[in-house]
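In this view, the complex is presented without one of its protein chains, the others remaining in place.
Take a look at chain A:
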Amino acid sequence: MSALKAKHQRLVLGLIALLALVGAGLLAAYALRNQADYFYLPGQMLADPPRPDRDVRLGGMVEEGSLATQPDGVTLAFVVTDKDRARVPVRFSGIVPDLFVEGSGVVAEGRLRSDGVFEASNLLAKHDENYIPRELEDMTKAQAEQIVAETRAADPGT
């Protein structure tokens, strides 16, 4: 190592560290723009559907009367709806969270298939009285009830 270089070793080390960290920061910023999972309400999802290869979250209320178990016993089909009555059909294979019932709030993680069905890989429901998935917090209980009521009114057959 040359004398000049040795003299500035601390400076060089500092620069290398700084460079690596800035690089990490830029990489993180780039990756976050592309890899973060965006949250959609049913209306947003219908208006501006995400690409089929992107993981996203869909949040809303489980429509009354829409919940049906497929013959295999482990695949569920239901419809997630919001206060503007936009409806997104959802498929989920697995064991549902304990508080998952018709009329309850839900956040589904998964992808929107190109045929318009949301393929959920995981469901987050209300865990207990004190915890609400943060995306659903804006929907107060009253709003939720209103959605349910409106859904009923719109679909008297159920």
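Simple rule for what comes next: a contact is a pair of C-beta atoms (placed from the backbone, for glycine too) under 8 Å apart; a residue touches a chain by one contact, two chains touch by 3 or more; residues count from 1.
Following the convention adopted for this analysis, contacts and distances are computed from a predicted model.
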Omitted chain, identified by the protein name its UniProt record gives, among "ATP-NAD kinase", "Extracellular solute-binding protein", "Cache domain-containing protein" or "Heme lyase CcmF/NrfE family subunit": "Heme lyase CcmF/NrfE family subunit"
Residues of chain A in contact with the chain not shown: 1, 6, 9-10, 13, 16-17, 20-21, 23-25, 27-29, 31-32, 35-39, 55, 57, 69, 72-74, 93-96, 98-99, 122, 127-129, 131, 134-135, 137
